[in-house]
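Just one protein chain is left out here, and the rest sit where they should.
Going in written order, the chains are labelled A, B and C, and every chain counts its residues from 1.
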């Protein structure tokens, strides 16, 4: 689908783009179609666009995809209409895109939009709107189950709005399209590439999160510190009946570890979470499994709580390995940090939100109930003296985030565009 | 490598063929290169060869490979020199081959050789002879770790020997090349196709199994009844921090089941085994896993003990599902039965074995320490009044069966050919 | 030790009484020495004292102690100096005591003090002040590890203070000495007996809870709804080597349940806790355990979260039983509910606290980090139109509550007496 035509056609463009993205979800660091089509549109709209290594420091990418996965994603993106010239500028999973537009002197205002989808198989239930509307994911086992399709659509519609000659703003606007928010790996390489170093005002938002449609919260709370960890147990294979005693069972080590990790005690004065999301063990039914791979994450509402969870996770993994006489290695695969909102940025959101059509209530804050590595972007801006906040854009949900029946209220998209355009107008209002 | 050249060249042929097969291991029901090259050679040697649906009843194949896997295996076999005309005769994983040769009136003597390899990654250790000799597996993650390469090589060398005009036997010889012995799925379709219905004497053997080089046991004992079971837990995904309480965790159900299955009590008057060889759960680190797949097997030395293990496995799986509020389905994927040797067949093996060059000792029996679905073949022959046994061909091992460093003493291969040729000569000796 | 002498002697009396109680800790519903000595002192001070069935409805006691335990506790109390006439008035573990004093017309002000200790073995560490001061527990395995010795001492010192003729208050004061706060079983029988039905103002407090010495919080927050559950698995014994397959293993069911219960997922928008505090299984080393008893509790910051924890606990227990083919029964053993403070009561505490000697700071609220069944008392008072709050009395701790090295700052005791006396003086100030 031609994004330029969509944007130009009518106000429904943001919804059409969202649905196009929803049909073509891409996993973290593999957002080739999304990023290349976005870059193409932004460029066509007159924005100065950078992509790939220009805006990401590859040396700081945790757990980048392997060459085979990159190649497959690029081929699929090409086949699905992404411009080859932009794909060519994004080697090795470096799918970040940054668009800038300057109009005379003035501060720099930046907005962040994340682009990646999740390894979730979208429901086939009839009641699911994407099924009714014909925009269900066409990529088996991959789904925009967290609303990043909506975020990217807002960013592109905003780009079209702000590029209109009739707008009066002065200064510089930076639109940051970030890969790999899920897993917490996309933000830090962009910080390392200096993308945030000239930003005076940064606004990041998220759709949904149980905040109802018609509400905006200028501050998201309850950001969690998190660590993503991969653990691999290595044992010794053996025939399961001819000599199982010769084996050392990595699968059982992983099973005990999974139970033990989920059994790490609650923390009395902080919020904590733990999840072993993936376990892969063994290769043959009648062979003692010699290998087990776990993908897990721990979270905490304070650095201390996260440290506790990390320490306990290590104990559990090492103890489970010892129980089976196998070895275990652990690798840090990403993470997120908490954040403190800048008062000025929060006040700006509150001020503009009150005037957005369709917004009935501005609540002071709302828990995000998860994490977002945009906090690294926010920290960088604040460390350099800038102002930043993370806001919530209310949107009634069908299923919960990350579930196979996740869906949000598309009416919120236009509200998102209005909010951000209003912020830019206010902060970059001409002196005259 | 051209098998005809190898066989014709010299007595070392059996070793060369074994090494060629060792370099190209193929999983159960995907033995396209092995089966097609064998069929080609057998045909060239003058045997009447049947393959695929002629000798397998597809309707009784448990858990056949999917079309994609079959296609990939066929393509690989072609690329590695297998004759296309034989591959074409083996659709849908039907890789069985049966060769017959008749010389006048006389009984039918059959020999069984299994062809499949295992999902084991062969060791890269220098001391491993296949590494020293340059015949390590070239198929990543697949290895002849149970000696079936040797079995097939013996069968082909035996075919060459028995086809020589100089041999004096009268009657009919049937060489059965069976797929999918691992997992216990290849024998029953051949029984269902009637392959065994005209066999008067059947001999099946196995290399190694801790019987030292230079020894033969006419009877293998301790065959176990076994069931291969796949279990799938289905839960409910959810964001691991935004709403984990909305999820139902299939991964934890699988982990508890794995521990519970391995913890099924010993049985006081029978031998039992259990193994969860494979576990695959979840799709994303920060998503509550909504699916978990286990591949397991239970074994027992008596039908009663197997029934106990099956009952307990079901209780464990269902209870583990209930603990997490998830559902579970179980599917039978194959199995084996025990066997009782025919005295006549055992006596024949003992008689010939004593005269084989290199055989220092004939021990009455030896535990196989596992199972083999050849017991279905044996049962069919015995049920129809024929005579059959399962013998052990001693061979010093490096690593244990199914381990990444498994290897056997290649000197045993020639002894195997001599033994079987001797049996044919004796049972099919001309009346004059 | 003679409490009358202690109280009369000097201001150190509250500390001396606390130490005497600390040396003689008594478990829930077995506080015979504590209750009888308290009743004796209160009576001697001129209070009208009721005890046992007069102030407890035995039919609503959950899990009362058995006759043997009651008899042993009574005998021990007698041997340690408790007055026989009061013990005689407390049959069947009904150890509640209520003291009233009236002076003309006026409202009724009540204070609650809990008396029970915990099944914790007090540390023998030298640094532990009770060891240095010679007032370590003399009852093996029982310890005042939550400060109820301090609460009771405050109550008795307050009784002495308020009974002095020089005090000017008018109206009625009710001192409620509650048994069995631990486990949440003592409050409801007192509610059922009508003890709270004439109370206009109720104040309940707790020492410590990580609020530092010198601080008071008029409102304790984070009260948790809780359920105490006993679960018993019943299987089938068998000789562990002669026929383990005949058994059904209750110990393994309990072990899987314990791991599963602690592995119940966190709840994204509420605080939850779970603890299996006690497990007892099996009778002989070489017998398959036919019985396993678990004592557990689940908590939640909302009724919904508690309901979730209860549902999941039931699933885990029943699933674990099914895994082993054993049966399980569950019994509710007590519980607590949350609470909302009355503004008037909180304001009164804040007002008086500010003037208490040694109190440097009044913080608006402080999390209790647990539960207290005094919330049933508060609810009864509020339901009838009265005013109530639960306050925190700061006290520096050595070890944490319920730990073997728990200890608090005894300087807080006097502050507690001053606070409550001040509250009574204010609310019962004569009109003139």
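The rule we apply is simple: contacts are C-beta pairs under 8 Å (C-beta built on N, C-alpha and C of every residue); 3 or more make two chains touch, one makes a residue touch a chain.
Note that this is a predicted model, so its numbers are computed, not measured.
One of A:103, A:170 or A:266 touches the chain omitted from the figure, and that residue is A:266. Contact with the omitted chain, checked across A:324, A:342 or A:415, is made by A:324. Of the listed positions C:46, C:107, C:243 or C:325, the one in contact with the omitted chain in the full complex is C:243. Only one of the listed residues, C:163, C:192, C:295 or C:398, touches the absent chain: C:295. Taking the complete complex into account, B:262 is the one of B:103, B:170, B:262 or B:293 that touches the chain left out.
The omitted chain makes contact with chain A at the following residues, 241-245, 247, 249, 252, 256, 259-260, 263, 265-268, 288, 308, 312, 315-316, 318-325.
One chain is missing from the display, and on chain C it is touched by residues 118-121, 141, 146, 182-183, 209-210, 224, 226, 228, 236-244, 246, 249, 251-252, 254-256, 258-259, 262, 273, 275-290, 292, 295-297, 299, 333, 368-371, 400-404.
Seen across the whole complex, the unshown chain contacts chain B at 259-260, 262-263, 265-266, 268-269, 271-274, 367, 369.
One rule holds for everything that comes next: only the chains that are shown with their structure count from here on.
Between chain A and chain B the centroid-to-centroid distance comes to 48 Å (mean Cα coordinates, whole Å). Per-chain CA centroids place chain B at a distance of 67 Å from chain C. Multi-chain contact residues of chain C (touching two or more other chains) are listed as 259-260, 263, 265-266, 268.
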